[in-house]
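A single protein chain has been removed from this complex, and every other one stays in its place.
Read from first to last, the chains carry the letters A and B; within each, the first residue is number 1.
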Amino acid sequence: MTDRTRDILTGSVLLIIALVWIGLVYGTIPGAMGSATSARTYPLAAGYGLAGLSALLIVGAFLRTSKGSGAKRAGAVLDGFEWRAIATTFGFLAIYILLLQYFGFVLATVVGIAAFLVLVLGKRSPVLVLGYSLGFTFTIWLVLGELLAVYLPRGELFNLF
Amino acid sequence: MDTFIAALSMSMSWSTLVASVFGAAVGLIFGAIPGLTYSMALAMVLPITFTMSHEPAIAMLLATYIGGMTGGAVSAILIGVPGTPSAAATVIDGEHMAKQGKASIAVGIATIAGCIGGILSLVVMMSSVDALARVAISFGPAEITALVVFGLSTICGLAGGSLVKGLIGGVIGLMLMNIGQDPIDGVPRFTFGTTTMLQGVDLLVAMIGLFAVPHVVTVLGTYWRGKEMRIEAGDVRTELPSLRLLFAQKWNLLRSSLIGTVVGAIPGTGGPIAAFLAYDQARRWSKHPERFGKGEVSGVVAPEASNHAVTGGAMIPLIGLGIPGDPATAIILGGLLIHGIQPGPLLFMEKPDVIMSIYLLFVLAYLITAVIQLFGVRVFVKALRVPPHLMALGIMVMCVVGSFAIRNSLFDVGVMCTVGFVAYWLIKGGIPVTPILLGLVLGPTLERESRTALIMSEGSPSIFVDSYTGLLFWGLAALILIGQVITIVRSKPAASAAGKS
Partner (left out) sequence: MTYQIDPRTTLRPTTAAAVAALVLAVAVSGPARAEFPEKTIEMTTLFGGPAQTTSQVLADLMSKAIGQPVITVSRPGGGGAIGYTYIHSAAPDGYNIVFSSNSISTVYWQGKLPFNYAELAPIAQTGVEVPVLAVRADAGWKTLKDLQKAAKESGKKLRVGVSGLGSFTHLASAALFDRLDIPVVYIPYGEGRAPAELLGGRIDAALQWSSQFAPHVKAGTIDVLCMTSKEKVKLAVETETCDSQGATGLDLTIWRGLHAPKGTPPEVIAKLQDAAKSAVASPDYAKAADNLGFTPLYKSAADFGSMIAESDKEIGQLMTKLGINKVSK
């Protein structure tokens, strides 16, 4: 992907988002009659601002080609590895949140870390898998949860400690 | 002099020392973990101080506050995720220094710069608390609006290649913070009728998502691609900055500390804006502005000196007038009140020894924090020997814990992931991260202050240019913007010429 295509793509997506945003503002946030500003003022200004700027981005990208300097390759790579990284990161976070909600911090973290190490990173060493999952969880539980009284998530179904 | 000796004997005891060490350590841990901040650390430490006598109680609160400020730089430098919003500007150059194997120098100089900035702010405070408190209260909503716009003008310098993309980042930051209740009338915005969404997007939560999540994705992608950017264990030296390096920063230190002290003194502003302003000024005054953003030492010194000077600045209205400028100083005020110390002009007349011991404990807290942190550098830097992909897993867990702990809400964890997802694609689309953060930090202040100003003037916009202070900041902001446009216009012909050749 070149710099130019990336800018056009980014600009178009943001333009659509801005238009949806403006629609939502008009539809859901009441304006106040007779006062200079209301809850609507800033979201609306931001929406129009984003629409204008993303249009500018698109126009700028088109102008650049005509001068012939847009052929530079953009740094963004989206290969299979990158997709895998995206899927595993957000997949892990989603599953971890669900585990936290039902089983609380200790259980969710031990299971989450161990599963990530084995299933995603392909680690087989029991020292690493057990050491990391148990050690890390215990350290956080002890230092933050017990010593510093930071509130760690409690499970709705089940709690260890 | 008698007061000084009395205060010295009161404040230098084993109990205050232990209290300071404990407070500094707690503050450092809270500060270093994204999501846990000094405000939380203070709220947690406060009940412990209930049963103490005055001096150790004050010592512990001040040390926690200061330790929390210092700790923020650690994660900013080592993993590129600011531990507190005030350390956000430190990421820009700090992270690059770490990648170049200079993590220990970066943390070291951040600590020392912070310590110097903090103590300088105290000196400023001691010499002119009365006058500065007066200046501080002359800042009303209209003047703060102008100051915030000036702060936003630093986007010009931070946008990297394209001003348009920088501005897009800023606007997106503002939009994210619009979700939830509006700050004036409490009208729900984009909540889709749910109570949960009334919580809105918390600044800290958004910040974690913005910095940490894209970092994790990139690290994992690089790992599978098989060319992990691993810093060799041998490269991670625990080397502290030399005196010469420090001496070269003297003007930067002084300038940044002054910015921090003044901004800190104004109620309703705070660390992040001070740090960004100092960073921007350091770049403008530097002989090598092109090195900024690539691991320049001055780019770490400026925000750290400035955000630490905010602690002294914030003490000005607190001690001088009894007015807390932010949630953290509000908790410190609570701690002082519980012990029957009512800060304000009368305290200076009635109990000068208490004021003096607050000053002394402030210095003590800085020295202890710096010592602990400098010893800690060895341990922190070892963390860099952990392979990045394994570290990424730990970062994910810590970010979830951190974003949960802010308001004890799983909703916030979801917001963190969502903001992270959005941020990842924005970065892929070429939108720079730092302007997004500026929008996040300054957007809500801008909205609250400007709308309050307009309510005050009953809708007349002339309130914004009514005072010289306001005019000054509008002028500065305009100057920066015009300067930027001129630079762009001048560089255009050069760029197209290069394209043709």
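Basically, contacts are C-beta pairs under 8 Å (C-beta built on N, C-alpha and C of every residue); 3 or more make two chains touch, one makes a residue touch a chain.
Since we're looking at a predicted model, the values are computed, not measured.
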{"item": "Selected residue (touches chain absent from view) among B:72, B:343, B:376 or B:443", "value": "B:343"}
{"item": "Which of B:334, B:394, B:414 or B:483 contacts the chain that the document leaves out", "value": "B:334"}
{"item": "Omitted-chain contact residue, chosen from B:43, B:123 or B:476", "value": "B:43"}
{"item": "Touching residue (missing chain; options B:8, B:126 or B:456)", "value": "B:456"}
{"item": "Absent-chain interface as seen on subunit B, which is shown", "value": "39, 43, 46-47, 50, 136-141, 180-181, 184-186, 188, 195-196, 198-200, 267-268, 317, 321-324, 327, 330-331, 334-335, 337-340, 342-347, 407-409, 452, 455-456, 458"}
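The rule is simple: only the chains that are shown with their structure count from here on.
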{"item": "Rounded Å distance, subunit A centre to subunit B centre (Cα mean)", "value": "22"}
{"item": "Subunit A-facing residues of subunit B, complex", "value": "26, 29-30, 33, 36, 40-41, 44, 162, 164-165, 167-168, 171-172, 174-175, 178, 182, 184-185, 187, 189-190, 192, 213, 216-221, 223-225, 389-390, 393-394, 396-398, 400-401, 404-405, 408, 410, 413-414, 417, 420-421, 424, 428-431, 443, 447, 450-451, 454-455, 459-461, 495-496, 498-500"}
{"item": "Footprint of subunit B on subunit A - complex, ascending", "value": "3, 6-7, 9-10, 13-14, 21, 24, 28-30, 32, 35-39, 41-43, 46-47, 49-50, 53-54, 56-57, 60, 67-69, 74, 76, 78-79, 81-82, 84-86, 88-90, 92-94, 96-97, 100-101, 105, 109, 112-113, 116-117, 121, 132, 136, 140, 143-144, 148-153"}
